[in-house]
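Every protein chain of the complex appears in place save one, which is left out.
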Amino acid sequence: MLKPLGDRVIIEVAKEEEKSVGGIVLASSAKEKPQTGTVIAVGEGRVLESGQKIPAAVKEGDQVMFEKYAGTEVKYEGNEYLIVSGKDIIAIVE
Amino acid sequence: MLKPLGDRVIIEVAKEEEKSVGGIVLASSAKEKPQTGTVIAVGEGRVLESGQKIPAAVKEGDQVMFEKYAGTEVKYEGNEYLIVSGKDIIAIVE
Amino acid sequence: MLKPLGDRVIIEVAKEEEKSVGGIVLASSAKEKPQTGTVIAVGEGRVLESGQKIPAAVKEGDQVMFEKYAGTEVKYEGNEYLIVSGKDIIAIVE
Amino acid sequence: MLKPLGDRVIIEVAKEEEKSVGGIVLASSAKEKPQTGTVIAVGEGRVLESGQKIPAAVKEGDQVMFEKYAGTEVKYEGNEYLIVSGKDIIAIVE
Amino acid sequence: MLKPLGDRVIIEVAKEEEKSVGGIVLASSAKEKPQTGTVIAVGEGRVLESGQKIPAAVKEGDQVMFEKYAGTEVKYEGNEYLIVSGKDIIAIVE
Amino acid sequence: MLKPLGDRVIIEVAKEEEKSVGGIVLASSAKEKPQTGTVIAVGEGRVLESGQKIPAAVKEGDQVMFEKYAGTEVKYEGNEYLIVSGKDIIAIVE
Partner (left out) sequence: MLKPLGDRVIIEVAKEEEKSVGGIVLASSAKEKPQTGTVIAVGEGRVLESGQKIPAAVKEGDQVMFEKYAGTEVKYEGNEYLIVSGKDIIAIVE
């Protein structure tokens, strides 16, 4: 199991379908938008300078939108995940 | 439903009418001004280093002006929205 | 009505008279100085990291000097205003 | 009257005499040093993140040295002043 | 013994196997991913501006993932270690 | 008298002897090291964000080493001094 540290969140990124016209793969315009994915694990939260711990605003299983280009790709047991900072998660898709 | 996180606010951007003269589309001079829109959803607010949570200064339905080029465009259920940080909202239009 | 947010202040900028000599418009040397204007509306003030709210140092009707190039131009009901951060207001002209 | 805001201080800058040799004006070497002037008015002081207000370290009438190139030049009722941040005042000349 | 200071952590970096095809060494694609290793020693933690000490989120023996290019390589008694800041450790591999 | 403000310290810089060989002045290699001098006056100290005032770590008459290139040169009553921030003083020479 991967246990993210601090305010980090592990996300399984949703795959975007590529549209093809006559066999030519077209980059979806949606690719310039933020990506979406499913939260797999959350860290214990971030610590303020006052010492207070702020838990993550998302939880396991949440569908989320996050800033494109945020985070670090990791490979674990054959699967690929993205580990992003909680501040790079824009919204929960409910 | 899209639920913005932190001090983020989801805005439906007001469309600007383009003036055309004899079929030629003229870029409105107003386009260099801040944009306006309607607040669709607000996050729970930002957290100060002291741990205090500051709620958003705007609420659903507010007409707002926001800094041009601020925020991230998102597409959700066929509609386009802008998710901006509360600090990029300049004024409420009452 | 436009209601500025945070420590923002709406200013109606004073027009500078341009001197002309024999029909040639001369850029006033004063133009390189800070601009002056009248405060039209003030936001609720800025919030310190301690949570304390600091009200604006200016009020409606004040004549103020502000840093040139500060702020964002907005157009509202046919009039042009400047919305500046309170920290860019240099002095009150009494 | 000009009332400076925050930790700003209004200074009437002391004029430096230029030495001339045979009619040629020589830039004084002292010009590369900090400038001096007289404090005309002081703001209410700066506000710490803790909310505490720190009054200016100088008062009206003080002769002060300040960092060259600091501040903003203003013209008021025909006179020229410099408005500088309190942190750019180096020393009081007693 | 090496005793790391502050929020630093000493890591013995896991060696990555290189795949070779017909004798040609291929850089593993995994090399662009974060590195993994074993925690050898942890410092006393970081000190917040409030004076509170936050202990490290990892302990001796933990298998961790950390940001590639983070930290400082050290050689000690013939062995090579990496000393990284706690904030550069992404996740614990359990 | 010159009274430095905040955490500033006025220093009379020690002159370095230049070695000359056969009339040719050699730049001393020591010139690339920090400079030394005597503390002439100290300000009231710096103010923390908590409002607490931290007095200077040096006092009048102290021999000090300070970062080369730090501070502002001032001329006062025919003498030249350096006014440096307390944080640029490296050590007291006892």
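Letters A, B, C, D, E and F mark the chains as written, and numbering starts fresh at 1 in each.
Rule of thumb we're sticking to: a contact is a pair of C-beta atoms (placed from the backbone, for glycine too) under 8 Å apart; a residue touches a chain by one contact, two chains touch by 3 or more.
A quick note: this is a predicted structure, and the numbers were derived from the prediction, not measured.
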item: Positions on chain F where the hidden chain makes contact; value: 30, 33-34, 48-50, 52, 54, 57-58, 65, 67, 87, 89-94
item: Footprint left on chain E by the chain that the document does not show; value: 1-6, 8, 10, 44, 47, 49-51, 72-76, 83
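Criterion: only the chains that are shown with their structure count from here on.
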item: Farthest chain relative to chain B (centres taken as mean CA coordinates); value: F
item: Rigid-body rotation angle, chain F and chain B, from Cα fit (steps of 5°); value: 155
item: Same vs different contact residues, chain A with chain E, by half of numbers used; value: different
item: Centre-to-centre distance between chain F and chain A (centres being mean Cα positions), rounded to whole Å; value: 52
item: Separation of chain A from chain B, taking each centre as the mean of its C-alpha atoms, in whole Å; value: 23
item: Multi-partner residues of chain A (each touching 2 or more other chains); value: 49-50
item: Overall pattern in which the protein chains touch one another (line/ring/star/complete/other); value: line
